[in-house]
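Only one protein chain is missing from this complex, and each of the others stays in its spot.
Entry: chain A
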Amino acid sequence: MRHLLSTKDLTRDEAVRILDIAEDMADVSTREVKKLPALRGKTVVNLFFEDSTRTRISFEAAAKRLSADVINFSAKGSSVSKGESLKDTAQTLAAMGADGVVIRHHASGAPQVLAQSGWIDAAIVNAGDGTHEHPTQALLDAFTMRRRLFPGESRGRGLDGVSVVIVGDILHSRVARSNLWLLRTLGATVTFVAPATLVPLGADTWPADISFDLDATLALTQPDVVMMLRIQSERMNAAYFPTAREYARQWGLDDERLGRLRPDSIVMHPGPMNRGLEISAGAADSAQSTVLEQVANGVSIRMAVLYLLLSGEREALA
């Protein structure tokens, strides 16, 4: 693995390897000295063209726990706001000796451009690009499912036969896309539930069932996992549904729907949550909710990814 751009590129073996290494990294996070020397002397740049506090600090914590040096570069107040191109930014980072670049960009495909451009010879990690992919989020979601559903015996296995229902804004969600590819690779089945206005064109070609009715889907599939997506108000410049209250009533996970889930089903949310909109406070704080575990597991997964990309001998440019 040279870069991590998309979960579509991952084979099952590669994905399971990342999850297994993350188990070791999670063990480190429980120790008193939460630090490993594996990436001593390496420099990781967090290149964030889009606001994101939790993903950035998660990557920052992961890199620091592996003893790498971290440089945070956010587009606001930087040369980018003065009109610098991605190419010039990348070449500047290359000149500073970056070994890994974690990039979040509002344009789908920006990490791919950076990886293939030859502007910079560093490992590129996609931390969310437009409405395309967010691979480390999908990996940490899969890791969380594996740990919750197979406690104590999660190592080495996929998610065969696990049924996952993903509810919300599929149209804009890179989390949904990355999860779909990864969950299919690991053997799980995926159902998307959304208002028809928030299902992208071409979704019928995806290896997932698509439903517009949350109650019917929950009753029919009795899922192991319900993942609620955030309603991204910053992307809601068109009217996708009449009102927030109507959305919450039809597609939100409220206390009543939570009560109808199997007691061993888990409830996931990538955060930040809109309590009362896509998820009720009762569901978010219930014992079935994995929201905080997902945050902790995010650091372990990102440690595993950075370790895999940066620790070994650099593979020759393909």
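Criterion: a contact is a pair of C-beta atoms (placed from the backbone, for glycine too) under 8 Å apart; a residue touches a chain by one contact, two chains touch by 3 or more; residues count from 1.
The definition used in the following text is that contacts and distances are computed from a predicted model.
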Assuming one chain is omitted from the figure, identify its UniProt name from "Bifunctional protein PyrR", "histidine kinase", "Putative RDD family membrane protein YckC" or "Amino acid ABC transporter permease".
-> "Bifunctional protein PyrR"
Interface residues of chain A toward the undisplayed chain are 1, 17, 20-21, 23-24, 27, 31-33, 35-38, 66, 155, 307-308, 311-313, 315
